[in-house]
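Below is one structure, written out as structure tokens; comments come after it.
Yeah, one chain of the complex is gone here, protein chain that is, but the others are all in their spots.
So, chain A:
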Amino acid sequence: MLVEEIPKSTNPNSSTVYFSSSVNLTARPSSSRHAQSNESNDGASNKKGRQKVNYNVNQLMHAQIQVADPQAGSGPLKSTQQLQLERIVSKRLVDLTREGSSALFELPKNFAYNSIHASLDKNSKSARLGNTPTTKRILSARRNLNLYFEEERNLISINSILGQNYQFITDSEWEQAKSKVRKPVARRLRPRLKLCCICGSNSSYSRCHTCGLFSCSVRCNNLHNELRCV
């Protein structure tokens, strides 16, 4: 995190964000949630007749990101549509990448692998517990990815990481809003494949109106209605 002194001539359009007590007042978000939390923070200091200045750079940065105007292109603010799209897509991907239908198994408490290397196995009785407090914590964490994501404080890193996952599918309207010049975004990059859900051949019919799957012939359509249509 870069904190710099403000140069004499501040350019309001410059992309660098400077933090100081005076800038902070303008940078404070206008959303009610933040106003409330700030008020409760300020309560104590206000008794001294002085306004408390928030020097927490991390918090300030979060505030900046949350109120950032998507038109300005400075904030990775996502439309609700895009978020919904990402939810559907990631659910489907997770479903497909599950190995075996049943849930993952849990390691039993006493599970340990005894290495033949003495140097790796000097504390064989507590092989899984780790040598130092930090590694003890890591080796017994048993946490999933979501918990780690929730804990991560740096929103910019999270956006960099998660942004990678949905590069291949983005809501077209959000894409348009992001680019400053309103140029038409190529909606269809190439014709989509329409594959029959029964036999896999090219389908020239429209989707099934109840479930959205394609079928290629009357025969397949009948089969589809019997078997796959929900």
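The rule is short, and it goes like this: a residue touches a chain if its C-beta (ideal position, glycine included) is under 8 Å from a C-beta of that chain, and two chains touch if they have at least 3 such contacts; residues count from 1.
We adopt the following convention: contacts and distances are computed from a predicted model.
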Undisplayed chain, where the name is taken from the UniProt record, one of "Actin-like protein ARP6", "General transcription and DNA repair factor IIH", "NEDD8-activating enzyme E1 catalytic subunit" or "Probable electron transfer flavoprotein subunit beta": "Actin-like protein ARP6"
For chain A, the residues touching the chain missing from this view: 76, 81, 84-85, 88-89, 91-102, 104-105, 107-108, 111-113, 115-121, 128, 130-132, 134-135, 138-145, 148-149, 151-152, 154, 156-157, 159-161, 163-165, 167-172, 175, 185-190, 192-195, 197, 200-202, 207, 211-214, 228, 230
